[in-house]
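Up next is chain A:
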Amino acid sequence: MIEDIVARGPYLLFALLAVAGLYLMMSHRNLMKAVAGLYLFQTAAILLFIALSYREGASVPIAADGLELHNPLPHAMMLTAIVVGVAILGVAIAILRRIQAETGSIEEGPTGDEGG
Partner candidate 1 sequence: MTGGLPAILVAVAVATPFLAGILILVTGTRGTEVWGHIAAAITAAAALLLAPTVMAGETVELLVVPLVPGLDLLLRVDGLGLVFGLLASLLWIVTGVYSGGYAAATALANRRRYFAAFAASIGAAMGVAFAGNLLTFFLFYEALTLATYPLVVHTESDEAFNAGRRYLLFSLGGGLALLTAMIWAWQLTGTLDFVPGGFLDQVAGTTLVVLFVLFVSGVAVKSAVMPLHAWLPAAMVAPTPVSALLHAVAVVKAGVFAMMRVLGFVFGPVSLAEFAGPEVLAALAAITIVIGSLIAVRQDNLKRRLAYSTVVHLSYIVLGAALVAPFGTVGSTLHMVNHGLAKITLFFCAGAIYATTKRQNVSELTGLGHRMPWTFTAFTIGSLGLIGVPGMSGFISKFFLARGAIQAGDMVALTVMLGASLLTATYLLPIVRVAFFPGTKALGGRGGRRLRARRREARPALLVPLLITALLVVVFGLVPPAFGVQYELAADIAVRIFGGGQ
Partner candidate 2 sequence: MQSNLPILLFLVPFLASMVGAIVGWYVRHAARRIALVAMAATAGISILALFRVLEIGSLHTHMAGWPPPIGIEVLLDPLSAFIAATIAVVGLIVVAGAVEHSGAELPRRKVVYYPSILLLMSGLMGITITGDLFNLFVQIEVASLAAYGLVAAGGRGAPRAALNYLIIGSLGASLYLMGVGFIYAATGTLNMAQVATLLAEADQRLVLVGGLLMVGGLATKMGLFPFHVWMPAAYSRAPTAAAAFMAPLVTKVSAYALIRVLFWVFAGGALLVDDLLLEVVAWAGAAAVVLGSVLAFMQTDLRRLLAYSSVGQMGVVALGAGLANATAMTGAIMHIANDALMKGALFLAAGMALIRFGVRNVDELARLRGQAPWTMAVVVVAGLSLIGIPPLSGFFGKWYVLSGAIEEARWAFVVALAVGSLAAVGYVFRILEPLFFRPPDTGPLAREGNWALVVACVLLATLMIVLGVGNERLVTVFIMPALPGLVP
């Protein structure tokens, strides 16, 4: 099954997005970019599901008799996941604004105690 996955383009895109997201999160001192990286990472997860629902030669899952359909369930779930992701993004940006109000910057600063 893993060969099938590799054979499909969307899975490569998934991996690319995930890695790019992680890179953004880890490497940048700008917190906004970290949040953007996080969103990329979430999108990667969503893309994974969408890619899973794809069936060779199937049609869009709108009720039509006799045709083979793409699996509609992942699409439904990913709608939820997208909503959740956007909500998280909203909260993140709101928090970013508070950070800016408090410290005057959204660069990772020497606040000292964020780590472990």
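The criterion applied here is as follows: contacts are C-beta pairs under 8 Å (C-beta built on N, C-alpha and C of every residue); 3 or more make two chains touch, one makes a residue touch a chain; residues count from 1.
Criterion applied: all candidates are chains of the complex that A comes from, given by their letters.
Worth saying up front: this structure is predicted, and the values here are computed from it rather than measured.
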item	value
Touching candidate for chain A, same complex, options 1 or 2	2
Residues on chain A engaged by candidate 2 in the complex (per definition of touch)	1-2, 5, 18, 25, 31, 34-35, 38, 41-42, 44-46, 48-49, 52, 73-74, 77, 80-81, 84, 87-88, 91-92, 94-96, 98-99, 102-103, 111, 113-116
